[in-house]
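For this view, one protein chain was removed and the others were kept in their places.
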Amino acid sequence: MNPFIKESGLICLIALFLSLLTWSFHPGAPDYHKVELEDGEILLTTALQSTDLVLWVDARSKENFELDHIPGAILLNEDDWEYLLAEFMEKWDPDLKVIVYCDSRLCRASKNVAQRLQDELQINNIYTLHGGWETWTIEQKR
Amino acid sequence: MGNMDHRAKTIKILFIVLQIGMGGLFIIAGTLKILDPSNFLNAIETFQLLPYPLAYISAYLLPWMEIVCGLALILNKGQQIALIILTALIAVFIIALALSWGRGLDIVCGCFGKPGSLKTNYPLLLTRNFAILAALILILIRNKKIVSR
Partner (left out) sequence: MKIISLVLIICSPLLLQGQMQFQEIENQANYKFGDKEVRRIFKFKNDGDYPVTFNSITSSCGCTTTSLDKITYLPGEEGEIEAIFTIGQREGLQRKKITVLTDDSDNSRYEMILEVNIPKIAEINTRLLYWKKDESLDPKTITIDFQPNEPIKITDLKISNDSFNLDMDEVLTGKKYIISVDPGTARNSKNGNLLVKTDFPKDNPKIYFFHLRVQ
C-alpha cells in the first residue's frame, strides 16, 4: 500500500481515537444539543466580548443580590418594582446595553423584567443572559 | 568545500529546529483547545461556516489532529504527511478568517485557548497564519528534496 495513505490513515485513526476518549471522559465536553437561544437572549461570551457598555440588571431576590452579584449590577425585581425602577433609571442611559439575569437557565424572572422594561419604558437594547447567574459563576471559576 | 559543508550543516540544524518548533507550536495550540472543547466549539460556531454536526465533530477532532501531527513533526515519523495535513488545516483557517473578515463577523479566534476581549484583529491573525503556512511549506519542500535526492 502507498505509505502516504497508510501514514495519513494512521494519523487520522489516532486522532479519532483520542477524540472519542475526550468525548467520553472530558468533564467539560459539551453535549451535542446546541444552545438554543430564546428570543432576546444573549450568551455570556457574546456579552463579554462586545465592546458596548453594559448595564447589568439583577432580577433575583434582594437577599441573593446582597450575597453576591455581577460587578456593577443593579437590583431590579418585581418584588418592589416601582422603587427599584427609580434606581434603574438613575443608572440607565440610551447608549447602554441592558442585560438582565436571574438564577439559572430555568428561572423566568429575567424574561419578565426585560419584558416589563420594554413595555413600560419603550426602550430597546434589552437582553436576558442565557443561563443567568449560574453561568456567570461557572465562568468565574474557570 | 569545508565552508559549504558548514553552511549546509547550519541550514540542516535550522530546519530541524524549525520543524521541532512547528511541532511544539501545534501541540500547544491543540492542547489549549482540547482542554476546553466547549469554548473551541463556540469559536467554530462564530465562524458560521460549518453545519452544527460537523462543527461538533471538529471541536474534538481538529485539536487532536494538531497534536498528533505536531508529535509526528517532533518525532520525525510520518512528518511529510503530517506537514501536508497541517498545511491544509492552516489553509482552511486562513480561508475561514478571510471569509469572516469579508462578512464583518466579530469572531473569537480560539486559536490559542482563551478568547480575546478586543475586537478581532484580522490583519494580525492572518499575518500570523500566513507565517505559519510559509514555514510549513518551506519544511515540506526541503524534506521532499532530501527524499528525492
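Going by the order they are written in, the chains are A and B; count residues from 1 in each one.
One rule holds in what follows: contacts are C-beta pairs under 8 Å (C-beta built on N, C-alpha and C of every residue); 3 or more make two chains touch, one makes a residue touch a chain.
Every value quoted in this text rests on a predicted model; they were computed, and no experiment measured them.
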Displayed partners of the chain not shown (whole complex): A
Of A:L13, A:L37 or A:M89, the residue in touch with the unshown chain: A:M89
Omitted-chain contact residue, chosen from A:D52, A:E120 or A:E139: A:E120
For subunit A, residues in touch with the removed chain: 24, 60-61, 63-64, 77-83, 85-86, 89, 94, 103, 106-109, 112, 116, 120-123
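Keep in mind that, in the parts below, only the chains that are shown with their structure count from here on.
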Residues of subunit B touching subunit A in the complex: 34-38, 41-42, 52, 56-57, 59-61, 64-65, 67-69, 72, 78, 80-82, 84-85, 106, 108, 115, 117-119
Subunit A residues touching subunit B - in the complex, by the definition given at the top: 4, 7-8, 10-12, 14-16, 18-20, 22-23, 26, 28-30, 32, 34, 43, 45, 48-49, 51, 142
